[in-house]
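As structure tokens, the structure follows; a few thoughts come after it.
The complex appears here minus one protein chain, its other protein chains still in place.
Read from first to last, the chains carry the letters A and B; within each, the first residue is number 1.
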Amino acid sequence: MTTTLGAYDDVLDRYAPVLGLETHVELGTATKLFCGCSTAFGAPPNTQVCPTCLGLPGSLPVTNEAAIEFTVKIGLALHCEIATWCRFARKNYFYPDMPKDYQVSQYDEPLCTDGYLDVVVGGEAFRVEIERVHLEEDTGKSLHVGGATGRIHGATHSLVDYNRAGIPLVEIVTRPVQGTGHKAAEVARAYVTELRDVLRDLGVSDVRMEQGSLRCDVNLSLMPAGATQLGTRTETKNVNSLRSVERAVRHEVERQGARLDAGERVVQETRHFHEDSGTTSPGRSKEEAQDYRYFPEPDLVPLAPARELVEGLRATLPEPPSVRRAAFAEVNGFTAIDLEQMVNAGVLDLVGETIAAGASPTKSKGWWLGYLVGRANELDVEVSELAITVAQVARISELEDSGELTNKLARQVADAVIAGEGDVDAVIESHGWKVAGEDELIVAVDAALAAQPDIAAKIRDGNQGAVGPIVGAVMKATGGAADATRARELILERAS
Amino acid sequence: MTPELTRLTAVETAAKIAAREVTAVEVAQAHLDRIAEVNGTLNAFLHIDTDGALTQAKRVDAGEVEGPLAGVPLALKDVIVTRNVPTTAGSKILEGWIPPYDATIVERMRDAGIVVLGKTNMDEFAMGSSTEHSAYGAAHNPWDLERTPGGSGGGSSAAVAGFLAPLGIGTDTGGSIRQPAAVTGTVGTKPTYGGVSRYGLIAFSSSLDQAGPCARTVLDAALLHAVIAGHDPRDSTSIDADVPPVVDAARDGDVSGMRVGVVKEFAGEGYQDGVTVRFEEAVATLAGLGADVVEVSCPHFDYALAAYYLIAPSEASSNLARYDAMRYGLRVGDDGDASAEEVMAATRAAGFGAEVKRRIMLGTYALSAGYYDAYYGQAQKVRTLITRDFENAFTTVDVLVSPTTPTTAFKLGERVDDPLAMYLADLCTIPSNLYGGPAMSVPCGLSDDGLPVGFQVMAPVLADDRLYRVGAALERATGSDRLLEQVTNL
Partner (left out) sequence: MSDSELDAMAGQLDVILSAVGRVQQVAAADIPPTSHAVPLTNVFRPDTAAAGLSAEEALAAAPAAEQDRFRVPRILDDE
């Protein structure tokens, strides 16, 4: 089935988007939520399991105190109310990677409620309201065998590893976010970025989306501009990178917009996001909602976080990322716009580290925001996953400052490093990339002027605007190794 | 071997072993021989752990473990998880499962030198009052082999009453220790909820389940109670408090000045005459021993059975979801083409018996959206009212008493196709499970049909010692610890 898409901005001229984000965060506790098994990532299969997290008959859960404290800290950092009394509940459904065939979660009594997180997009502030923050256990991991690589579709059987089963998972649910207009996709991305930074600063999770310790479900609906009745929403599951969050919103806006324009209705359903195509496809329909038969978990006693504990944890909270960033901008002379761009592109830390590695703030920002983010997009990876270190970026920037590399050469060097050709100096050496010398440059300038005598004549007549094409020809002749400023001077000198 | 060894109480057995009059191995072997002789008739044991029993007995003889019950054999209900020893909970779905861990109470009994002989028969997942819902056939009552030894813990009660073991472990969700004790003329206690660890007890209804002792005397039960009770950090619902002084209370047995409340609601229609007569005599006996007896009304007890048959199946429907053929136990229909969902459904259809299916369906219904408030939610409110009835009563009396069960042992086959009639066996025992307080059944003689009658004592949360005080007083006055001498048909 082909999906007709409307253009994103065109759709949002006519429809108001309503966003909702559900984020799952694996907590960085040493042990699982209800047993003493390790949570370390990457252990051999089924080596971090015990009767409790395997759901063996007779086993019982006991809550990890650190998981409760981490969750309360998250709630406090998101300006939430912390429950004075609440319970875990069982969410009942069958799935082979869920050992007990119920998930211990929280239902109508979450630990934290009613908070918010502020983000800035295009100089405009958006307050994303947090409905709830609750704690639950993760499931095991299935490997699907026999179908297309790793896909559940067409598999003949599956292999389950329960190392992940029982790792504490915090779910952070927003209220419907309205009023974002054309910025919906960017607001979604900015929210997840900001949330990730808050969580990292709290030290409660390693927030690595590529390892699944931060996972996102994106809800989206459209309503005709000016309407007050919310439209039918879809829930796109497991959107696992910042870029994907933005792309998933864009795709759903375009897809839903096209359906509504065609007079069709949007089906309430879960959808799957496909990293390769940036599209979503339908999953389970939510219109016959599964009945999870929630009831209070009788094996665990209620939680009643003492107010002294809550206030004690509040006192340990680090300053919010916004305050830390403002100080960073101040020191490095960045404007508010610079800061927002770097934050939303996910390069603020990289820029800071590049400055620390010796590059100037302007160059550091320029490299990441002006070049490497684009390269990451072309290569379809997160910018933080580009195969270039901040030290390498700083070294390239240094060679550029000293005149040993032109800007064009410097970018070629960066590309070669990213392509895995080697370290900065080795790449320059092997390609013989260096700025063209004076003699070489004079030869190239004379040849270019001789090849285009009519332009040379214009220059002689004082037409400075005619210099451009000759500079281009010189750059071409030297393979980009010419210093453009010096080439310009020589052209003016030798043409007369 | 000395056949008389099997007729001794736990206290007598431990004393003889401690005095080196007999070895623990000899005691274990005598019981293993007895099991070999009569288990075919009683079907009390599902699995006999000869090697494990003799190994533990040797440890006792070598002086590696000591204690008031060192070397005493025990019949363990098959709902308690035992490392490297098959554990089925009476179900086909767990046939052949060899657990990789021990229940907390199994560790505690091993440390106390108790010798576990094997695993006893029970209604599947402890759902039943007769053992007829066992996937491995019913157990039989030593008093009359055509009758039930009660349920769900009928295997343990039959083993204790039939002199296959002086001690047993049962679990009690709605009466599964006390009702079998009543119909076999033995002593059985459901401790305070949270008093004994549930870690390793295969869950039927988590907020009601509690393991406890079965024995032929009140003091034996108290000694076993003291071994298994106490805080366990592996069970979140375990109470971190001192174990009530149950052994002292059983030794003392003085009820003078105790205020005893007779539950008004548990009498009249449906109560067998022979039961009522023996019960009233026992009450009079307590009065004669100096207790102040009054009648107490607990109006919401009339709704306890209904609330229980909503709460327990609801929790069970969730607790039993894990038997899905993926990680352990039975797997049916895995032909390489069937999906996980299909294999799970086929396995559960083949692996669960009718009563388990009935209760899963009932519980699934009671928890479902749209019915939750009217059924499960309302049952939990009734649970609160029943707890308040207890708390109100305990402002004026120290213990409540009633018959344990309205009738003596019924015939196998009599109620198996009539679930509601079967459920009535637990009418008097259920309130204590809903409240969480301790309760005991102690024999109070034989009915005119020649079968034992059970006397139930109920106490406030963490006042388990009061059960033993009353039980011991009654036992001494009536000689009920000698009742089982009349069991001679095996």
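In the analysis below, a residue touches a chain if its C-beta (ideal position, glycine included) is under 8 Å from a C-beta of that chain, and two chains touch if they have at least 3 such contacts.
Predicted model, so just to flag it, every value in this text is computed and none were measured.
Touch with the chain that is not drawn comes from one residue among A:30, A:227, A:289 or A:356, which is A:30.
Which of A:222, A:303 or A:359 touches the hidden chain is settled by the complete complex: it is A:303. Although one chain is not drawn, the whole complex shows that of B:163, B:271 or B:328 it is B:328 that touches it.
For the chain left out of this panel, the touching residue among A:6, A:20 or A:96 is A:96. Screening B:309, B:394 or B:410 for touch with the missing chain picks out B:309.
Counting the whole complex, the residues of chain A in touch with the unshown chain are 29-31, 35-38, 44-51, 53-54, 62-68, 85, 87, 95-96, 142-144, 146, 152-162, 270, 272, 281-284, 295-296, 298, 300-306. Residue-level contact of chain B with the missing chain is found at 97-101, 192-194, 207-208, 233, 236-237, 239, 300, 303, 306-307, 309-310, 325-331, 334, 336, 338-343, 349, 354, 357-358, 361-362, 365-366, 374-375, 377-385, 387, 419-420, 433-436, 461.
By definition in this document, only the chains that are shown with their structure count from here on.
Residues 80-81, 87, 89, 94, 97, 99-101, 103, 198-203, 205-207, 233-237, 314-315, 317-318, 321-322, 324, 326-328, 336, 340-341, 344, 364, 367-369, 372, 376 of chain B touch chain A in their complex.
On the side of chain A, the complex with chain B involves touching residues 51, 54-63, 90, 92, 94, 96, 99-102, 156-158, 160, 291, 293, 295, 298-301.
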